[in-house]
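Here the complex is missing a single protein chain, while all its other protein chains stay put.
Chain IDs A and B follow the sequence of writing; residue 1 opens each chain.
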């Protein structure tokens, strides 16, 4: 995923190499007591259960990192981007492995290929239920199958679900520009190559909602910002 | 008739049915293709099934062999005339009606008077008071389970409360709901007590499903918008399979749930180790 983002960023870097572009980076913090991790038991599907050696798997809906930051937050430029950006030719990969989506949250550009891969020797179906784009539902009964899909409209966020394994969920942020990032297991994000200007940055979390900040960046500047999410009651 | 008709077709019919019947019996016996092992109190179903099987089997053998024999025996010959039998006299008409009536009476007897009607009444009638309750909810393509907890009552549910946290939409403000034990879709196995009446309350969140327990002779559609019900007594310990029997989409063929039958104490023990809904859904 990181590699992918860097490829994306590299691509946009090349196209705007003449301008000295800015970077917005930072962390997303979590305040308050971390919720007890939700454990998923795959007992009812013996094949999935066997892949995990009968152990339960921690759900990724709210992942609070060791350092008190929040993982799987989609941070992107909501407003202020001017100009047109072409999607990179490399596909974004959504892998189904161990009856689990990898990654849980990702960004993708309009027109960019999404490759959905089945690395499990059993049936998964990719059921995407976007509101603005066309929904789709594809069965992949066999290991190694790949399906491709593209989105036509920006949408925050497109949910993915496997109906065979209802605990499986993933989210895609579809944008018409490459200025997005997903927080890692240190809670960090980084949006590179922003042309100078004023932007509204939004942080989206599947359970904790959204937050926005407005930043103004100058050419070559590296701006650090911070978001803090609270546990919802 | 100008030309003599070949006996070949009659012979082939006879050969096909005689050989086919013997071969089928042999193959079926050798592979043991039969009803799955019975593990519940619904042996009446097996009894009716076997009775009809025998009667229908005999009728099948007789009628196919008669048909084949006629084809063999009455193949046409030049110069010969068929036996003129329009079937218009009262006696002949009686003859044409009698066999049909007999068939129906035989079937009717085997179906209705071997306990079929009373079993149907039992399945759909009063449920035993101390029955073990399980609620099973179908959704594309997995089953959610709910046990009522120590109070023996299921709490209220409301579809508008359905969320990621609360997949069955349990209304936690209801006292009866607090001790319910919930397994979200695909995350639980069905435990059933041995030799104890089990009531399945069957629901669906999206389309029609149908929990089918071949070993227990149990099948009842899960109809969205209503709760259907069936009950039976597990009679064998072990692990069994629950399948979906009503087309529900592309994952229909693997919408499965393991079912474990254990003595009552073990099931109770296992239930007591689970976290009740009140502690999960805040």
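Criterion: contacts are C-beta pairs under 8 Å (C-beta built on N, C-alpha and C of every residue); 3 or more make two chains touch, one makes a residue touch a chain.
As a convention for this text, contacts and distances are computed from a predicted model.
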| item | value |
| --- | --- |
| Complex member absent from the view - protein name from UniProt, among "Sugar ABC transporter substrate-binding protein", "Cytochrome c oxidase subunit 1", "Transketolase" or "NAD(P)/FAD-dependent oxidoreductase" | "Cytochrome c oxidase subunit 1" |
| Residue touching the undisplayed chain, where the options are B:162, B:176, B:199 or B:271 | B:162 |
| Contact set of chain A toward the excluded chain (per top definition) | 123, 125, 127, 129, 135-139, 141-142, 144-147, 159, 161, 163, 166, 169 |
| Residues of chain B (touch criterion as defined above) contacting the omitted chain | 1, 5-6, 9, 12-13, 16-17, 20, 24, 28, 31, 33-36, 42, 44-45, 48-49, 52-53, 55-56, 59-60, 63-64, 66-68, 70-71, 74-77, 80-88, 92-93, 95-97, 99-101, 103-104, 107-108, 110-112, 116-117, 119-121, 123-124, 139-140, 158-160, 162, 164, 169, 205-208, 210, 212, 214, 217-221, 223-226, 228, 241, 243-254, 256 |
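Everything below uses one rule, namely that only the chains that are shown with their structure count from here on.
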| item | value |
| --- | --- |
| CA centroid of chain A to CA centroid of chain B, Å | 46 |
| Interface residues, chain A side, partner chain B - complex | 40-46, 61, 122-123, 125, 137, 139, 163-167, 169, 207, 233 |
| In the complex, chain B residues that touch chain A | 139-143, 164, 167, 183-189, 249-251, 254-258, 282 |
